[in-house]
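Missing here is one protein chain; the remaining ones are kept as they sit in the complex.
In this document, chain identifiers A and B correspond to the written order of the chains, with residue numbering beginning at 1 in each.
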Amino acid sequence: MRSHDKVTLLVPLLLIAVMLAVAGCTGTTQPTGGQTTLTVFTAASLTGAFSGIGETYMAENPDVVVDCVFDGSQALRTQIEQGASPDIFVSANVKHMGALQGGGFMENDTVTVFLENSLAVIVPAENPANVTSLADLARPGVRLVIGTKDVPFGSYTRQVLDTMAADPAYGAAYRDAVMENVISEETAITTVMPKLTLGEADAAFVYKSDVRPEDRSLVRRIEVPAEYNVVAEYPLGILASSEQKAEAAAFIAFVRGPTGNAILESYGFDPVQ
Amino acid sequence: MMLSMRAAKQLRDYELDVSLSVGPGETLILIGENGAGKSTVLNLASGLLAPDRGEIALAGRVLYSDAQWIDVPVEDRNIGHVFQSYALFPHLSVFENVAFGLRCRKVPAGEIAALVTGELKRMHLSDLADVNVGRLSGGQRQRVALARALAVKPGLLLLDEPLAAVDVRAQAQMRRELRETIRTTGIPCIIVTHALRDALELGDKICVMEEGRVVQTGTPDEVLASGERGFIAHFSCGCGRNRG
Partner (left out) sequence: MDSTRFSRVARPGEAALSLLVFCLIACFLLFVTIPVASLFLRITPEAFLSSLQQPAVVDALRLSLVTASVSTAVVVLLGTPLSYVNARVRYRGREIVDTLTDLPIVLPPAVAGIALLMAFGRRGVVGEFLDGLGITVAFTTLAVILAQIFVASPFYIRQARASFEAVDQLYEDAARTLGASRLAVLLRVSIPIARSGLVSGAILSFARALGEFGATIMFAGNFQGRTQTMPLAIYTTMQGDLNDAISIAIVLVVISFAVILAVKYTTRRTA
């Protein structure tokens, strides 16, 4: 009978192990050892800025651990819809935030637009294809990288090109020629930069903020004039399921305060008050 | 002489060193115990193995000579080699097995059909032309292997234990048929066997092999006459019973 007992013991043990594994994957945060852990789902384009803000905040508040998870806004939204429960969600566009608000995932009165961003074209510092203006992007043979139509920086790029196509100074042929030069569509900004620095691509449409301070020597920026540019609005807010709303609100206040704004500006963002 | 062969090769346990010849239309029997090097002699003749030194010539054409740096590749020797297990191609029908050598020689399809049909008829295999070789009996397989080797009209025929895989009850009949086939084609032939009855009924000349050497050569009568002593003594009672 002894081995039978082993079996009856084993089944619940297995179940517990499975449940623990599942729980571990959903990103539920538990305060450990008197510390508060704030989980912040952050759009990938904010990787540099929010890493910096998180570190500064933790230095000032030793009892709080800020755990930023960076990914495309859509991917983060899907994770929340599938059961992940961070404390704060920072989205790179209002669409995904709106969807979560509609689904009752957000604490709606905490959601605000705190940041604006716009697009720019970047080229490698040595500029092998000699791209110096937006017009050069239509030249045959220029290898261009943009975002897929489903990620914000990709859909904004298409909006910019459509606006330019509507202007007789460029025209529809310009847009088509530029799209013809696209060699790859990326789902996140993080895979764009290596293609430029490795010399595989000649130019890319990215957010102004995407060039990290340490990369500024590697790439050159070509501005997209305001009449064609798209202003991306970044909303952030607290999750309805958060159990640490006060701590989360304090962190958001810090992001929107002078220190947070200074860090965001150093990355090329335009904070909104 | 049709075939003259002088070859030496270091094998694992001993050095094989043989010298033998086969006349036109003559059948030479290599007899000896397992491991005496009989099959190796066939492989040296057909070119599947290269001797360390020696010379092999068939109908005046040198196939191998270490002195002259000649080693004609297997496929160009035109020597029919029937293996003990027959090695019929498992993916081909009886007809295609027999046609194989002709296809390799790029013989026109119409000619192949006629030649193969004739060969199958002679070997009493006509009904089996489209059968997969996996479904044949031992005796049928032996005839297909023989037909396959003969279809290309080889200058020399090598048969390695041709009756070993045939049912014991059918052996006498198969032996008679084999002798007839060899006689009618007139192709010089070397048969490896360790059955004295095969040797006496099929051979014009017998070479007794031991440890890679030919220890005795003669007509069946001569070899039988010296039967009281040496190797032949083991076989005087007939091989079939020994193996049974």
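Throughout what follows, contacts are C-beta pairs under 8 Å (C-beta built on N, C-alpha and C of every residue); 3 or more make two chains touch, one makes a residue touch a chain.
Because the structure is a prediction, the values reported are computed rather than measured.
Novice: Tell me which of B:Val152, B:Ile187 or B:Leu202 is the one touching the absent chain.
Specialist: B:Val152
Novice: Of A:Glu200, A:Glu223 or A:Glu265, which one is in contact with the hidden chain?
Specialist: A:Glu200
Novice: Which parts of chain B are in contact with the chain that was left out?
Specialist: The list for chain B reads 46-48, 73-81, 83, 85, 87, 89-92, 100-101, 103-105, 148-149, 152.
Novice: Need a quick check: the contact residues on chain A for the chain that isn't drawn.
Specialist: Chain A touches the missing chain through residues 1-4, 6-7, 10-11, 14, 72, 74-75, 78, 143, 145, 148-151, 182-187, 191, 195, 198-201.
We take it that only the chains that are shown with their structure count from here on.
Novice: Where the CA atoms of chain A average out and where those of chain B average out, how many Å apart are those spots?
Specialist: Inter-chain centre distance comes to 80 Å.
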